[in-house]
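Only one protein chain is missing; all other protein chains are in place.
Each chain carries a letter (A, B and C) given by its place in the written order, and its residues are counted from 1.
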Amino acid sequence: MADVTMAQALNRALRDSLAGDDRVLILGEDIGKLGGVFRITDGLQAEFGEQRVFDTPLAEAAIAGVSLGLTQAGWKPVCEMQFDAFSYPALDQVISHIAKYRYRSKGTTGVPMVMRIPFGGGIGAAEHHSESPETYYAHTSGLKVVVPSSALDAYNLLVRSVQDPDPVIFFEPKSRYWAKESGDLAAEGAPIGQARVLKEGQHATLIAWGAMVSRCLDAAEAAGEDGVDVEVLDLRSLVPLDIETLAASVQKTGRAVVVHEAPMTAGFGAEVVARIMEDCFDHLEAPALRVTGYDMPYPPATLEEHYLPNVDRILLALDAVLTH
Amino acid sequence: MADVTMAQALNRALRDSLAGDDRVLILGEDIGKLGGVFRITDGLQAEFGEQRVFDTPLAEAAIAGVSLGLTQAGWKPVCEMQFDAFSYPALDQVISHIAKYRYRSKGTTGVPMVMRIPFGGGIGAAEHHSESPETYYAHTSGLKVVVPSSALDAYNLLVRSVQDPDPVIFFEPKSRYWAKESGDLAAEGAPIGQARVLKEGQHATLIAWGAMVSRCLDAAEAAGEDGVDVEVLDLRSLVPLDIETLAASVQKTGRAVVVHEAPMTAGFGAEVVARIMEDCFDHLEAPALRVTGYDMPYPPATLEEHYLPNVDRILLALDAVLTH
Amino acid sequence: MADETVRILAPDGRVDEEDRRGLDLKDEDLRQLFRYMVLARNVDLECTALQRQGELAVYPPAIGQEAAQIGSAYALGERDMVYPSYREVGVAISRGLDMVEYMKFHRGTWHGGVNDPVGSGFGMFSVPVGSQPLHGTGHALGTKLDGKDVVTITYFGDGATSQGDVHEAMNVAGVFGAPIVFFCQNNHWAISVPLEKQTAGQIYRKAEGYGFPGVRVDGNDVLAVYRVTREAVERARAEHQPTLIEAVTYRIGPHSTADDATRYRTKEDVEAWQQLDPIERFRMFLETAGIADQSVFLEAEAEGKDLAATVRAGIQGAPPRDVEDLFRWIFAELPPVLVRQRDEVLRLAEEDRDG
Partner (left out) sequence: MADETVRILAPDGRVDEEDRRGLDLKDEDLRQLFRYMVLARNVDLECTALQRQGELAVYPPAIGQEAAQIGSAYALGERDMVYPSYREVGVAISRGLDMVEYMKFHRGTWHGGVNDPVGSGFGMFSVPVGSQPLHGTGHALGTKLDGKDVVTITYFGDGATSQGDVHEAMNVAGVFGAPIVFFCQNNHWAISVPLEKQTAGQIYRKAEGYGFPGVRVDGNDVLAVYRVTREAVERARAEHQPTLIEAVTYRIGPHSTADDATRYRTKEDVEAWQQLDPIERFRMFLETAGIADQSVFLEAEAEGKDLAATVRAGIQGAPPRDVEDLFRWIFAELPPVLVRQRDEVLRLAEEDRDG
């Protein structure tokens, strides 16, 4: 049992996937010799060769569309979008084809591919490098949308994503790349489609995914010091969404706050609140609230601390639902 | 006071905008001689010339990006995406530039353009011609997102959109293009950012936009026959959202159902429910529910009736909130 | 058409004998080409009629483009793969697809065109213009990685050449040496937008920028189309080099049955091209060269009528699919949210049936 960062865990998941299944390919910008700008693919080209791990021209629509084509030649491509906002040129291929091909082809032609997207803020990056576009994907029927929050689960989820028969959009919380977790790397964690209760509690439920999970854990700890017993739910999988675990938790606590980095309006937090409304209404002691990024373009690095949900804002919201 | 279809009203709005402001331009695919596949731009090129109204090459990213460039040369472009799903190739330009340029340029360089997108199903069209992508846009900070539901308001909203200093994504409900309304065309209706109560009622609020508004009115009428007095709210403007009118109505009735064609998960209905949760919780007698398209790619034409919210499904949801 | 356009058959059916001898086509093949073209024409006309009668929702006629479609498809090997747009009825016929299934797309009973794209070697209809060449490039790259002896061909229109995706597909194919043929049917129109408003360049010369050959061919000359495609296919197979082919032809019909082409072009525009009809041209050649006679022509016609009748019989009154099918193929396994949604739909459908 050693400490491992999320970046290392992801790298290992890719390595083990390449080693375990000779139909797996890795492609993207700068993922070869460079090993990716975050080094997630470090060493993979050297180990598996340029046929299995290769750089593409600088064209995200092409990376997506070519990946789809590769699946139809029997491959399982894992492609990388270099940063969140650079996945947008690929949206048409994702929405119009990758998400729809199984449906369109009456189930004959699934799309077993993974699109990895490093996402989110908090790393002091330039414009277009800190966005949280998960809603665009979660609203696109036919895609699975997965977001790990810790190193070990990142390994587990990525290996499972590569094995999944359907297209998985795999969001990697950049600001957690270097966060460590102790344990063995194994794809033995919860499958895609299950949420995890990371901390049990009785008074309120905090719901998050990606980088906001650790922030919620921090908030829960702070609240605990004031005697408030907060449950923390890591959704992990936005699509399929684990309504059962979500409803069970909120029905128990009667109070919920969902936290995400993306802007509030039509963010995935709204979906979580809507599900709580539908499935937990009679158990609610207070309105389920959202703590999110604001409805603005992602701000410049030196101001991002004001934009991102922080422990204070989460505690304020907890206070609001607890005192309602 | 004559009967006018929404298609005619939109055509007149564009005509009057071109006539009233010589900086207005119209561009898109097949919008010149053909007058657009729905004839919304019929006769405009003949009247205003090929300098003001012109066809572009078949490239939606170009239409969007070139429109942005045109604003920086002092023009007010109104561009057309031929169908909903064909707006996706332009998403990168919309999200990364059109929505952000005012912000990025510290307010010096707004983007006074309109992107018209005929949207929605119910017209028996082929794949990719019936989608409801409003969530993608509503979740993109920096855009206004507007959806008329009737001919007169379509005129009013389009004229106002063209005059707006910010980028407006203007969704046109295709299945209502040929629906008539009686009255004078004038930009004297409610401004962008205000919802309209189309029918007052005491027992529950139906909330919709675009083509689903008339379906809600039908449902309200049917409910009325059973003595249920339903209020119908036409949001008109998803961004900015008129939370005041929304909250006032739901606080009054205590019951709400939101209806849209787009798939449920992370659809804009979730945002409406989340706002109701936040602003009306103590007034709610029942959970606010959603009646939406299902979480699937838009189905083939011969099955779309099963996908689209219909009066029966709306009545079922009304019943659920009324009997909760 | 400029000098650089490859042509074997003159519009009056005369042929450059040397060119012809250079072709690896037996008389039998020539008759087969003719046959496919006639089949395509018949099915195409029938489908336009079926749409007028309300049996199809919409149909995009391919009339006039038969030489481009049949000539190119005939140059493919059995296991080669096609990524089409929505107008490739001729390609589909000569690849042996089930044309009733194919037309169900246009009836709106399901998306896509055929059941199993990979199995049939014919990708699903691609409606978003210009999006499918990327799939073709990916497929071609995939077969190359496997060392398979498979060539991929992708069809798209003149309008599609304006799309970024088409550029990206060609560029990527060039970089990876993907065994693919980019086959552009320049039919002079993208709905109402004429070629000269689509690009100021020459389509086939766009290949220069990608480092592989670009060829322009008379798209109404089935022999020339066959020859340039054959060469391109061989180049792809043997040298892993892509080719861009611009087949210059004309959209004789409207963009689709929903289109009113009189709004943007004249009868004269069309008539000039009707003179260049690819089937009649080829027929004259076959007759003059003594390769086929009236009986062959009549037989092809009859077969065409038969196929058209089969399509009509298969499509006429074809029912919508089961409501359950709505939910069958979204994911390999239906997640809980969709189970709820399916149950609602099935309940409602049943209630409907029951009264």
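The rule is short, and it goes like this: a contact is a pair of C-beta atoms (placed from the backbone, for glycine too) under 8 Å apart; a residue touches a chain by one contact, two chains touch by 3 or more.
Since the model is a prediction, treat every value here as computed from it, not as a measurement.
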| item | value |
| --- | --- |
| Which displayed chains the unshown chain touches | A, B, C |
| Touch with the omitted chain, as defined above, among B:34, B:68, B:185 or B:198 | B:68 |
| Which residue of A:49, A:124 or A:165 touches the chain not shown here | A:124 |
| Contact residue for the chain not shown (choose from B:21, B:244 or B:282) | B:244 |
| Hidden partner chain, residues of subunit A it touches | 29-30, 32-35, 37, 55, 57-59, 61-62, 85-86, 88-89, 124-129, 264-265, 294-297, 299-303, 306-307, 312-313 |
| For subunit C, the residues touching the chain missing from this view | 161-165, 167-168, 171-172, 174-175, 177, 197-203, 205-212 |
| For subunit B, residues in touch with the removed chain | 25, 51, 56-57, 59, 61-62, 64-75, 89, 92-93, 96-97, 100-110, 141-142, 144, 165-166, 193, 239-241, 243-244 |
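The definition used in the following text is that only the chains that are shown with their structure count from here on.
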| item | value |
| --- | --- |
| Distance between chain centroids, defined by C-alpha means - subunit A, subunit C (Å) | 40 |
| Euclidean distance of C-alpha centroids - subunit B vs subunit C, Å | 36 |
| Multi-partner residues of subunit A (each touching 2 or more other chains) | 61, 92, 96, 100, 103-104, 141-142, 239, 241 |
| Interface hub residues of subunit C, defined as touching at least two other chains | 110-112, 128, 164-165, 325, 330, 337 |
